[in-house]
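Notes to accompany the following structure.
Every protein chain but one is kept in place in this view of the complex.
Chains: A, B, C, D and E, in written order; residue numbering restarts at 1 for each.
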C-alpha cells in the first residue's frame, strides 16, 4: 500500500489563524505522501458556539465540499466539534467525510471504556450530547466539562486557555472514572500534545483522529455509500 | 383569554403552491383572531428530500425567522417534516418555534400509545428516525412507511399521491398495531381530512398540530427559554 | 375556529380547596368560551403521595370520567402529577384525556432542550421517573428535585411551601444546565406565575398546559383513538 | 432451612374457576410445608383485558393484600399478567409481593438469552410492552404474540384455547430466535406442562415462577424494602 | 414438592478460605435436603479483579462445570460478581447456571425500585456496569460504590473490610435514593447479615440469592434451554 491521500480539512468558521493551526495539527500526523488542504469559507461566522452558528455554517461547508469534490480530493474533514452539515456533506461527496467529534469518539472508545469531553462554552454541551446520542457513544462518555471560554479566546488568550484546559482535564482525570479525554473544539488541537504530556492520560484530538480515519478509508477503498440515504441529492422535477 | 396570535408559518422550500396549501391548512384550525402568515424563502430548494436539502434550507428559514421577529409575530412554525434549523431558530427567536414533525409526534402520543409515520421517499426515513430518537418518541413510533413519491408529486399528481397515501395509511392501520398515523410531509396537509374520514383512524397533520401548539404557548405566556443553550446567538469578539 | 370547549378537570384527591385552586388556574388560561368543570371524587384519599394513593384514586377518577362522558364534555384532565389511571381513562372516554405530568413534559420540551422537575416528597420521585421513561422524556429531564413537604402542606402552609419551592427552583436554575422547570404537583399550580416572575426562567404548570392541549385537540377534531388498545373496555362474556 | 411459607395468591378477576386453577398450579410447585391461599376479590371484573380492567382491579387486590397482611402471610402474588397494583401492594405489605409477569420474565432470562410472550388479546400487548420496559427486559423479549381469544375463553373453550396456544408457541419457537416462551396470562397456567412437553422448549408460567420466588425471598429473610418509596403509605394530615 | 437439589458452587478464584466461606453462606440458606458442593479450580488466579482475571478464570470454571455435569448436579453457581463465563457455562450445562451478580440484581429488583452496588476496587466498576446493561438492570441501579480494597483483603483484614463496607453501605443508604444494596463480591457474603442488621435496609448477597434461584428452577423443572444459542457447543468438522 503506498497510495497518496489528498485530504480537504474544512474549518467551518472564518478564523484564518484557526484554519492554519488546524492544518498544522493535521500535517503532524498525516503521511508523508498525504496532502492536507486546510480551508475555511470566505464568508460565514468567526466562531461556532451554538445551534445558530452551526446552521449558518452549513452553506460554507457544503460549498467547500463541492470544490473539494471538483478537485478530486480523497476525503473531507469537517473540523468543528459539532460535526455541522455532516450528513449533508456525505450526500454531496463520494469520498469519505468525517467530523472531528465523531472521529474523536471512535478513537477514544478503542483505547478506554469511558471518556470525558472538555469543551468551550456551556451552551455547546447540548450539541455534544445530541451527537453522542445520535452516534451511540452516550454510554462511553461520562461527563462533558467546559472551560467556559469562547472559541476565539483559544487563539487570543492562549495561555489562559491552556491553563483552563489543563485544569478541566485534570479534574476529569481525577474525578470521572475515565481512561481518556476528548478535546471538544477544533481550536484546541494545538494544545493536545502538551496536555497529554503533562497529565499522562490519553488526550484525543478529533482533527488528528479524522486525518488518520480518512487515510484509512481511502487506503481501504471504502467510500461514502451511495446506496440509500447518502445517495447524491435528488435532481428536482 | 382572548389574546390574538400572529403565527408565521415557514415553508422551507420554494414551492409557492405548497406554501399556499400549508397556509390554508393552518387557517382551517387557527382561531378567528389568529393571523396566519405563510411564507417561503425567495431562494432555496424547490423541495426538501434529504440531508443536503435540509442543510441548505437553513439559511432561508433563519432569514425568515429574523423577519418574523422584527414583525413581532407570536410564534414561528417550520413546516417541513425534518424540522430543519429548529434549534437554531429557537436561538434567534424569543417567541416559541415549533417544527411540524415534533408537533405531530406530541399530538399523536396524547391520543394513542403507538403511531406509524407515512412519508414520501425512502431516503427521508432516516431523518424521521433521527428526530424520533432525539425527541424521545422512538418507542411510540412503530413503523415509518413511504409512498415512494417525491415531495413535489404531492402537488403535481394529486390523485396518484392521494391513492398511494391512502394505501400506505391503510396498511399501517391494519398491520402496525397502532392507534394513529402521522403524515410525514408538510405537502400532505391538505389530504389529512380525507384520509382520516376514509380510514376511521386519527390522522395527525403536523401543520395543524403546530398551529394549535403555538397558540397554546402564546396564551400560556410561555416563550422559548432564553436561559441556557437557547439564549440568543453570541456576539463575536 | 370558534368552537367552545367543555373541559372536565379531575383533581383525584378529596381536597376541595385544592380542587378550587386547580379550577382557578385552569380558568386563567382557558378561552372565554371554554367551560371548566373542576371536580374531585366524593370518597378517596386526601392527597396522593405514593403508589398506593395513586392506585386507590383510580376508582374515583374513572367514575368521574364516566360522568364527564355522560355530560358530553370535550376533554378530560387528570390533575395529579403521577397521571394516575390515564390509560384506563382513555379506554373509557372518546374525548381526549390528558394528565398534567405529560402535559407539562410536552410543553417544556417545546421551549427548552432540558428541564428539571420540582416535586413534593422524595418518595414520589420514582413515579415521575417511571412516567418520564414511559413517555420518552427521560433524556429531557435533568433532575427531579423535592421540596420535602407533603402535598397538603401546599394548601396549609402556603408561605413555607412557596419559599421552599422558590429555593428548589432557584437551585435547579443555577445547577442543572436546564432551560425550564416543571412543577411536580397539581397543588403548585397557583404558585407558578409568582415563581416564574421571580426567577426569570420558564416555569411549566401541568394544569394550565393540559387545558391548552385539550382545547387544541378539540379544535383539531382529534379524539382518543378507538382503534387499538384505547378501544372501549370489552364487554365480558 | 425448613421454614414454612404461607403464600397468598391473588387472582384479580372474579372468576372462581380461574382462581382454583391458579391455586392448583401453585400447589404443584410449592413445598410440602408451604401453604397456598388462592383468593379473588368478591367484587370486581370477571376478566382483565385492558388498562381499565387493570385500574379497576386495584381496589380488590389491595383489599386482599391488607387481609393477607393481617393473616401474616409470608408473601403475596398478584396473578394477572399485567402485574396490576404491584407497586401499591408493595407499599402496603412488608412481606414480599410478586407479579406473575415479572416472575416469568426473571425466570426466563435465567435460562435463555431471548424469549417471546404468548398472550391473549392484541389490546393487552401494550401492557406487556410497558412492563418489559419498566422492568428492563425489553431487550430480552423478541416478540409478543397473541392467540386472539379473551381471557375467559381459556376456561370456557379449553380445547380451542389449547390448540391456539400451542400453535402460537410453535410459531414463536420456529421463527423468533428465542430459547424460551413466557405464557402471558394467569389462566394459561394449567396448560404450561402440556405445551412444554409437546414443543420441547422451556415454557415459563408466571404463577409457578412467582411461588418459588416468594419462597426464596422468605427463606432468605428478604422483605419488601421499607426504606424509600416502598415505605408504608403516609398517614394524611 | 420434596425434591432434593445438588448444587455446585464454583468460586472461580483459588482462595480456599473464600471457597469455604462461600460454601457456608450457601449452606445457611439452602434447604435441608439440598447439597452444596463448593469448589474452586486447582489452578487459576487467587482473586478476580479485572477483565484479565475474569478471562483467565473461564477455563477453570468450565472445567468444573463439566465435572459437575458428570456428577449430575442439579444446578451450577458461578460465585464471582462479574459472572465470568456464564453464557459459556450455560452452553455446556443442561442444569441451570446462575451468576451471583445476576442473582443479586434479580432479587433486589423484586423488593425495591432502585439499588446501589458496593464492590471492591474501582477498576471492577466497569464490569458491573457492563453486566447491568447486558441484563437490563441499568435503570434499577443508582450507583456503584467501592470500598477500595482488593478482594483478598476481605479474607485477610476482615475488620477493616467490614468497617469500610459498612461505611459505604451507610452512604448508599443515606444518599442514593435506593431501597436495597447489592454486595458486589462473593467474598462479602459472610458479612451480609451483620451489615443488614446494623443498617436496617435490605442487603442482597448474590451467593445466597443464587442458591434459592437454583433450587427454584430445579423444583420448577426448568433447565437451561437447549433450543437456540445455549445449545451444546458444536462438534467441530
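Heads up, the rule we're going with is that a contact is a pair of C-beta atoms (placed from the backbone, for glycine too) under 8 Å apart; a residue touches a chain by one contact, two chains touch by 3 or more.
Note that the coordinates shown come from a computational prediction; the quantities given were computed from them, not determined experimentally.
K.L.:
Going by the touch rule at the top, give the shown chains the omitted chain contacts.
P.N.:
A, B, D, E
K.L.:
If I consider the whole complex, including the chain that's not displayed, which of E:92, E:147 or E:182 touches that chain?
P.N.:
E:92
K.L.:
For subunit B, which residues lie in contact with the unshown chain of the complex?
P.N.:
122, 125-126, 133
K.L.:
For subunit D, which residues touch the unseen chain?
P.N.:
Looking at subunit D, the ones touching the missing chain are residues 113-114, 139, 177.
K.L.:
With the missing chain put back, which residues of subunit E would touch it? List them for me.
P.N.:
45-47, 49-56, 58-59, 62, 85, 87-88, 90-92, 121-127, 130, 133-134, 150, 152-153, 156, 228-231, 233-234, 236-237
Keep this in mind: only the chains that are shown with their structure count from here on.
K.L.:
Check A-E, B-C or A-B against D-E and flag the pair whose interface repeats it, over half of the contact pairs matching by residue number.
P.N.:
Checking each pair in A-E, B-C or A-B, only one repeats D-E, namely B-C.
K.L.:
What's the distance between the Cα centroids of subunit B and subunit D, rounded to whole Å?
P.N.:
Measuring from centre to centre gives 43 Å for this pair.
K.L.:
Which subunit B residues sit where two or more other chains touch them?
P.N.:
87, 90, 113-114, 139, 177, 228-230
K.L.:
Hey, which chains are touching each other here?
P.N.:
Chains touch in the following pairs: A-B, A-C, A-E, B-C, B-D, C-D, C-E, D-E.
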